[in-house]
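Omission of a single protein chain aside, the complex is shown with its protein chains in their original locations.
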Amino acid sequence: MSWLLVLEQCLNGLQFGVMLFLMAAGLTLVFGIMNLVNLAHGSLYMVGAYFATAAFGWTGSFVLSVVFSLLATLAVGMVVEVVALRTLYERDHLDQVLATFGLILFFNEAVAMVWGRTALFTTVPKALSGHLQLLPGLRYPAYRAVIILVGLAVALLLYVVVSRTRLGMLIRAGASNRTMVAALGVNVRLLYTIVFGVGAALAGLGGLMAGPIYTVQPGMGDDILIQVLVVIVIGGIGSIRGALVGAVVVGMVDTLGRAFLKPMLSTTIGPAAANDAGPALASMLIYILMAAVLSFRPQGLFPAARG
Amino acid sequence: MAEPLLSVRGLRKRFGGLVATDGVDLDVAEGETLAVIGPNGAGKTTLIAQLSGDLAPDAGTIRFAGEDVTALPAPERSGRGFARSFQVTSIFREFSALDNVALAVQAHAGHSFRFWRRAREERALREPARAVLAQVGLAARADVEAGALAHGEQRQLEIAMALATRPRLLLLDEPVAGMGIDESQRMVALLRTLRGRHTIVLVEHDMDVVFALADRISVMVYGRVIATGAPEAIRGNAEVRRAYLGEEVRA
Amino acid sequence: MLAVEGLEAAYGVSQVLFGIDLAVEPGRLVTLLGRNGMGKTTTVRAMMGLLPVRAGRVRFEGRALEGLPPHRIAQAGLGLVPEGRQIFPNLTVRENLVATAANRRGAAAPWTVERVFELFPHLAARARSMGGTLSGGEQQMLAVGRALMTNPLLLILDEATEGLAPLIRGEIWACLERLKAGGLSILLIDKNVEALTRLADHHYVLEKGRVVWSGTSPELRARADVQHRYLGV
Amino acid sequence: MRTLRGAAVLALVAALMAVQARAAEPVKIGFITTLSGPAGVIGKHMKDSVELALDHLGRKVGGLDTEVIYRDDQRKADVGKQVADELLKKDRVNFVAGIIWSNVMLAVAPTVTGAGTLMVGTNAGPHELAGKMCNELYFTTSWQNDQTPEAMGKHMQDQKITDVYVMAPNYAAGKDMVNGFKRYFKGKLVDEVYTKLGQQDYQAEITALRAANPKAVFVFYPGDMGIQFLKQYAQAGLRDQIPLFSVYTVDETTLPAVGDAALGNFEARYWSPDLKNEASQKYVADFKKKFGYTPSYYGAQSYDGILLIDSAIRAVKGDLGNKKGMVAAMRKADFKSTRGKFTYNVNHHPIENFYLLKAVKGASEVEMQIQKTVFENHKDAYYQDCPMKW
Partner (left out) sequence: MRTPRTLALAVGFVALALVPVVAAALNQPFYLDLVRRIMIFAIAAVSLDLILGFGGMVSFGHAAYLGVGAYAVAIPAFYGVHSGFVQWPLAVGLSALVALVIGTLSLRTSGVYFIMITLAFAQMLYYLGISINAWGADDGMRLARRSQFGGAVDLGNPYVFYYVVFGLLVLLLWLGHRLIHARFGMVIRAARSNEPRLRAVGFATFRYKLAAFVLAGAACGLAGALLTNQTEYLTPSYMHWTRSGDIMVMVILGGMGTLFGPVLGAIVFLLLEDVLAAWTVHWQVVLGPLLVLIVLYARRGLWGLLAGRG
């Protein structure tokens, strides 16, 4: 196999990884500072995709649809936080898992009622539909390249926000000692609502970018949610850095496993057996990875500092 | 002094930048009550946690009855005669007071892979538990849900649970914390009955309690033991007063 | 400026405060004395809204604070330096100062990081260190600086010198003296009678959740019995 | 108060049980499909077509008053089995019809036939039911799973296409499809790739595909997997480079979401909305008029299912107890099927034509157009294993 192929598959892995990161960042922030397990995070991804698709239908402008979708998911996130989740912060994880499981059912059905069960049509904007010549012999879809860039830009932005801004300091401070933050005059409740909204908007961003390449349909967030949970558990729940590393690792392992496991196996156990074992193993790979990581580091790779 | 029952050497534990215990040396003789005092944050609770096996030390050794127990986890130390009370009341709140103590008895009555017979009908568990409850003065409260007991009673229950394991060494972390005057007097009276019968390491802030119970006192500051001695000697020790209270020694 | 009347509070079922009365006049340094477990920290927690107030009133600058959430109380002008310091371990020294900084009452000369560093030169050298890596004394200074950065009208210090080396204590007391001279009101919880009688204007002695004695520094100095009975080793 | 609340809980349970119980009526057809979840769109196509068939029959199947009871299997075999039991034992239906998924069908069909009730499958075509597990009381108005990929295999073999890259999800139907394809395609396969069921992103596989540089691609990606695969295949720029041949991947349920990305794609199928026969044209026209969207083969075969039942009841003059008579009538396939004239094989699976379809730009949107007939009167590969007793 050629170097270019490996390189291109790595790009694919990276692209999948940054998509996971967009989801994982919000989820891990919400867990890190509010101690809330939010299974409905995948629903926000779905809602983002639907809003973008709908807005594209109304306005015809990709840019407008992006802006609208981000703002709308932000709003939905904040409303959900205020209406349903706020009372769950003090509850144990079990209650949170169940209540947000209920929210998944609700959101999946709600979008089906509004937009129908048929998958919606949405396409890559014209300007991004072509290919980029990255290297001689390596062309890469422009839209996916943009996803990688946006994802890395968001990672950088988040890094700057979390490490350099007041908001970021408050987020980190709140993660370690929420009471003290409140006692110094910060409205923690509002801070939580904002952080939840931002996390929702990030999930929405993931969803709106996914729309044109995946399928916009009810339940589209469920599958990716499980993968994102794997990401943040591997990375260490509550850690942005862990989310990024975990996302890229999972994206790479999954993609490279799908791409190269079968060819590698067929040299050792023969093509027929590899045809059976390869795909099976590839689909279990990230779960095996997670079990392995937790066996050695029960708190994930980057345990977040907790008070 | 014969070989001490408990012998601690160079015990060290660090949390990030904070050194909680910094080379602690302690010897406690059989039957002795040693009080550990010191300002908040001096590392006393960390010391207890390391002694009980809930926290692994970064360095140092803990010898008990001539054996190195440094690497043993908490349940196994309990099996060798360690028992502890917690600074923040730690009981099984949903269970009755008697259940709490019976569980402690059960822990030392063979394995608990018994699936059939009702534990609450086992005399072998209930009788000793009742006796210990009576010993700490909770006989009348045996069937009350532990979470519903008064604060002082919950602290007494903690002591009962420790006693029910028939310990050789009692590690008591602020047994009168948060108690009213009457409650704490009752607790002191209870602890006084244990003196001599058990070897005790007592962490306490209340000086009345410390002077009422201790055979010897160790003073911890900044994770180090800066002085150990008889109560009167400690009371008069200028260095202790300065370190502990921050008083500048008047010339 | 601060008036506490009949404050009662409890942890769960066990009541800890049984009617605390105390007052702090503008520009004064007032102490809350007493041994461990007598309710000093609980008084502060109840005042700050960190513990529900069962009964009684907390008035500050004429406003009733009881029942308000902690952030509203802090915003009213109370700056807390908590027991155990509780600095944010995963933030740098500078970030600890900046994160919650505010100037809500538009102070003419608000606190800045530089001014805090002037007050505690030790901290300046460690501006980029993580809070968790500081020594106890440095953490204590940081906690004071952090509270100052919210530009409070009243600074509340809970056991600000506990477990610190004498030299560091001296430094903190000296700094409090300077703050007081600058017109800041201070409520101080401590056990060190000797140093405090030189520093403070007024004292309240707590025993088992009640104020058992109060008076000025000369009065306290004169009462060896009070010192021995409630505050001695 | 306590007793009251206790009573309330018990009353809730009792009320739920009571809602279960309903009274009995004349011709009852239980129609099981997937109505909830993403796949609910297929269920909707099927349900709407059943309703259209009822309209065309004047709401009287076989001339009798008719009640069709729709039940949702949630795409789960055990739920499908339960609703089948409910239809049989509580609603006491005379026919059970519908069912999208092979695994649900394999759980439901024996239950229905075992109870002595007629089963008319209108989509799923697992090979077991065409062969060893065939049953006198079981009919299908669709096809046997393998027939469609066989048609595509034959077409590609006829065209002397070689160096084919094969892709399918890693589950039973995926392997069956590839096996069906290989039964008629004897050319060179570059590789066979199986992907995770429900996978969303095929970029890695598409990259590997491009690197393998085949001359054609054959895929089986039903439902949302197909939407994703086709979009990504087009986005990778492969649509114009390597011709794509597929089965059960592009249809009227997925076309609205795939859009232009399907253009140029080849499918094999026994029916398409542009099929020229009277019954089909009437069905498509009335369907569009009534429901406002283009029907799919899921709908056409469900429509046929009701007509098949109608023909059976008419043949026995409404004597629903005459099972043998109805089976004999159904074996004649004597109704105006949307696929035109067809016959039943000995295993109660249709012997029918298969066509090559191509996705082309229609008047307003992309639509499937019949290119040619690949198979005429094609039989499935399993009928010889079928031990029909009568």
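So that you can tell them apart, the chains are marked A, B, C and D in the order they are listed, and the count of residues begins at 1 in each.
Keep this in mind: a contact is a pair of C-beta atoms (placed from the backbone, for glycine too) under 8 Å apart; a residue touches a chain by one contact, two chains touch by 3 or more.
All figures in this text were calculated on a predicted structure; none of them were measured in a lab.
A.B. asks: Using the whole complex, pick out the displayed chains that touch the missing one.
C.D. replies: If we consider the entire complex, the absent chain touches A, B, D.
A.B. asks: Thinking of the whole complex, not just what is shown, which of A:229, A:259 or A:274 touches the missing chain?
C.D. replies: Hidden-chain contact among the options goes to A:229.
A.B. asks: In the complete assembly, which of D:78, D:158, D:278 or D:365 touches the absent chain?
C.D. replies: Only one of D:78, D:158, D:278 or D:365 touches the chain omitted from view, namely D:78.
A.B. asks: Which residue from A:6, A:105 or A:135 sits in contact with the chain not drawn here?
C.D. replies: A:105
A.B. asks: Where does subunit D touch the missing chain, residue by residue?
C.D. replies: With respect to the unshown chain, the touching residues of subunit D are 1-3, 5-6, 8-10, 12-13, 16-17, 19-21, 35-36, 40, 71-72, 74, 76-78, 81-82, 85-86, 88-90, 102-103, 106-107, 110-111, 126, 128, 133, 170-173, 175, 196-197.
A.B. asks: Touching the hidden chain in the full complex, which residues of subunit B are there? Just list them.
C.D. replies: 52, 54, 73-76, 78-79, 83-84, 86, 90-95, 99, 102-104, 106-108, 112-120, 122, 125, 161-162, 164-165
A.B. asks: What subunit A residues would touch the chain not displayed?
C.D. replies: 31, 37, 84, 87-88, 91, 93-95, 97-99, 101-110, 112-113, 222, 226, 229-230, 233, 237, 276, 279-280, 283-284, 287-288, 290-291, 294-295, 298-300
Following the convention adopted for this analysis, only the chains that are shown with their structure count from here on.
A.B. asks: Trace the shortest sequence of touching chains from subunit B to subunit D and report its length in steps.
C.D. replies: 3
A.B. asks: Of all chains present, which has the mean Cα position farthest from that of subunit C?
C.D. replies: Checked the centroid distances; the maximum from subunit C is D.
A.B. asks: Which two chains have the most C-beta pairs in contact?
C.D. replies: Ranked by C-beta contact count, first place goes to A-D.
A.B. asks: Which integer distance in Å separates the CA centroid of subunit A from that of subunit D?
C.D. replies: Spacing between the chain centres: roughly 35 Å.
A.B. asks: Nearest whole angstrom, what separates the Cα centre of subunit B from the Cα centre of subunit C?
C.D. replies: So the centroids are 32 Å from each other.
A.B. asks: Can you work out the whole-Å distance between the CA centroids of subunit A and subunit B?
C.D. replies: Here the centre of subunit B sits 48 Å away from the centre of subunit A.
A.B. asks: Indicate the residues of subunit D shared as contacts by at least two other chains.
C.D. replies: none
A.B. asks: Could you list each pair of chains that touch, in label order?
C.D. replies: In this structure, the chains touch in these pairs: A-C, A-D, B-C.
A.B. asks: In their shared complex, at which residues does subunit D touch subunit A?
C.D. replies: 36-38, 40-41, 44, 170, 192-198, 200-201, 203-205, 207-208, 211, 224, 227-228, 231-232, 235-237, 253-254, 256-261
A.B. asks: Taking the touch rule as given, give the residues of subunit B at its contact with subunit C in the complex, in rising order.
C.D. replies: 15-18, 38-42, 150-151, 176-181, 205-207, 221-222, 235, 241-248
A.B. asks: For the complex, which residues does subunit A have touching subunit D?
C.D. replies: So the residues of subunit A touching subunit D come out as 1-2, 5, 8-9, 12-13, 15-16, 108-109, 112, 116-121, 123-124, 129, 131, 139, 141, 143-144, 210, 212-220, 223-224, 255-256, 258-259, 262, 275, 278-280, 282-283.
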